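First the structure, in the form of structure tokens, and then the observations on it.
With one protein chain removed, the remaining protein chains of the complex are shown where they sit.
Presenting chain A:
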Amino acid sequence: MTDGDYDYLIKLLALGDSGVGKTTFLYRYTDNKFNPKFITTVGIDFREKRVVYTQTNPNGTTTGKTFKVHLQLWDTAGQERFRSLTTAFFRDAMGFLLMFDLTSQQSFLNVRNWMSQLQANAYCENPDIVLVGNKADLADQREVQEKQAKELADKYGIPYFETSAATGAEVDKSVITLLDLVMKRMEQCVDKPPADSANGNGATKLTDSQSSEKKCAC
């Protein structure tokens, strides 16, 4: 499926406890299928999808411009023993799907830990994140209330979605929301205030051989 005929390559990454459904979530998103079997992810994996992105103005109206976006969706192992490997991949991702299991209070409590992992390892201090509570279809086993999760998301200032990889509910919407955040951030990054961007741009002009000096220039 891969050829160079796209406008943007956007790298997103799913993280969260083991068994919250990261792999099935991504499988649902890319292939629109559901695999109920639990196969633990070995370290790291990724899936791809080509989507058409419609640009919107800040006020939400569309500008009429559409772009072809190639999504590289990194899937990480939730298991502790792969932690050093998976967190290393955080730094190459532009946006994050932080997932927990609505039927597991513990996975929700661990969201805080994942947040601090992100702050430490992602490309910047406040990357674009979407909080995803998965397995919304298992209503009778639910342990985390929507209000609780919403409050946490608000505290971090990130969007929250309750999804189901089994039914496909809200799956697309949560990914597209994240994509939208990343696309907006790209624009902001290059249109920074002049004083700031003067240094910023100056820094990127440096080639790698001068990277040691690069820090001083910023």
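Keep in mind that, in the parts below, a residue touches a chain if its C-beta (ideal position, glycine included) is under 8 Å from a C-beta of that chain, and two chains touch if they have at least 3 such contacts; residues count from 1.
The rule is short, and it goes like this: contacts and distances are computed from a predicted model.
Peer 1: Just to verify: the chain that's not displayed, which of "AP complex subunit sigma", "Translation initiation factor IF2/IF5 domain-containing protein", "Nucleolar GTP-binding protein 1" or "Synaptotagmin-like protein 3" does UniProt list as its protein name?
Peer 2: UniProt lists the chain left out of the view as "Synaptotagmin-like protein 3".
Peer 1: Give the residue, chosen from A:19, A:43 or A:168, that touches the chain omitted from the document.
Peer 2: With A:19, A:43 or A:168 as choices, the missing chain is touched by A:43.
Peer 1: Decide which residue listed in A:59, A:84 or A:116 touches the omitted chain of the complex.
Peer 2: A:84
Peer 1: Given the full complex, what residues of chain A touch the hidden partner chain?
Peer 2: 2-4, 6-9, 42-46, 48, 72, 81, 84-85, 88-89, 91-92, 94, 123-125, 186-187, 189-191, 194, 197-211, 213-215, 217-218
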